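Encoded as structure tokens, here's the structure I'll be asking about.
Of the protein chains in this complex, one is absent; all others appear in place.
For chain A:
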Amino acid sequence: MVVTVLLSIYIVTVVIQMFIPYLVRETSVFGVTVPEQNLGHPLLKKMKKQYTQVIGIVSILLLIVMICSMVLLTLDDAVQALLFMSCLFGMLAVSMVIYGVNYRKVATLKKREQWGIHVKQVRAVDVTARSREEMLPWPFFAIPISMTVFMIFFTLWHYDQMPQQIATHWGPTGEADAWQEKNYFTAILLPLGMLIIQSIMWGTADSIKRSAIKVAVNHKEASVEEQLKTRKYISWNTAVVSYALTMLLTVLQLSNIYPSIATGKRLLPLFVLFLIIVLGSMTIYVWKKRQLRVRYDNRAPVSVMDIDDDRYWKGGLIYINRQDPSVFVEKRFGVGWTVNLGNPRVYVIYGIPLALLIVISLLAVFTYS
């Protein structure tokens, strides 16, 4: 079971990682903004192709290692899992290194050939786009929270009938593998954690809504369409994951109150379902994103280009811009969004829940010892 889970995660990650250069906005090549008329540069095409090929070969080799170890060696489950995780991180490390090298190459090329230095930089905005926004309204993210609050009260109500040992950790097969002594704190530990994760998801969806709808100045209509759809899908995706997580953790908490729910491998289908929903929703998002991608077929010189904000992108990966009110920006390299570390809101949305999580885990350890 662990093997299947890790294998499916590995394959999904590899496929996404391989095709990242073809998934991101075409005018950002390895994290560097490239003006439209320079997109046809042969070196860029070659680098993208090489990146995909190398990642492909490395991950197939690693996959062979994984399968061989599974078939030929009879490894302990834990050792097997460790090996798979190392392969996954190894693959990610290789792709990061190639990315880093290519980022430098493109940045140097851009500087040497002075790309876009005489093109007027413009920020375009559609003032009517906000009225066509289709992101889910906030109550969708508040419902799971009310569910959790209900679970906390429900647990306290049934406190007496709970067993003396509270499960706090579950293996991938759906069986509990760590327990703690019952007290009022450990009894509601799970819903508390759930509450924090749900708040983070709500905060994320809300911050994306407050972030910029970015218009590509030479493809205004198409890019607005793409942005509105992306925002819609990301908010659905966040909601789906939030609901799936709520469902899973609610059942786990119920199994703490009624242990018969979790006997044997009864919870296994639930774990599988959770995994399918989360991976599936992510895959659909990536696929939709690929479909929506704005095409820059016309390589003719343009008189205006979007603002070149490369200087705010450290290494093409980390975005720090104090002037930008957006909390979330689309990643330069990778699927999804990244935060603007120059915006104090980020530290409120993620810092507070993270601090709470640490406090709760410390308290849990403290009460345990």
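We take it that contacts are C-beta pairs under 8 Å (C-beta built on N, C-alpha and C of every residue); 3 or more make two chains touch, one makes a residue touch a chain; residues count from 1.
Here is the rule we use: contacts and distances are computed from a predicted model.
Visitor: The hidden chain: which UniProt name fits, "Nitrite reductase small subunit NirD", "FAD-dependent oxidoreductase", "Nucleoside ABC transporter, permease protein 1" or "GntR family transcriptional regulator"?
Guide: The record names the chain that does not appear here as "GntR family transcriptional regulator".
Visitor: Which of these, A:Glu26, A:Asp126 or A:Glu225, touches the one chain of the complex that we don't see?
Guide: A:Asp126
Visitor: So one chain is hidden, and I want to know which residue out of A:Val97, A:Ile307 or A:Val348 touches that hidden chain in the complete assembly.
Guide: Final answer for the missing-chain contact: A:Ile307.
Visitor: I'm checking contacts with the chain that's been left out. Which of A:Ala187, A:Val215 or A:Ile234 qualifies?
Guide: Only one listed residue reaches the unshown chain, and that is A:Val215.
Visitor: Quickly run down the residues of chain A that touch the omitted chain.
Guide: 120-131, 210-215, 217, 220, 304, 307, 321, 323-326
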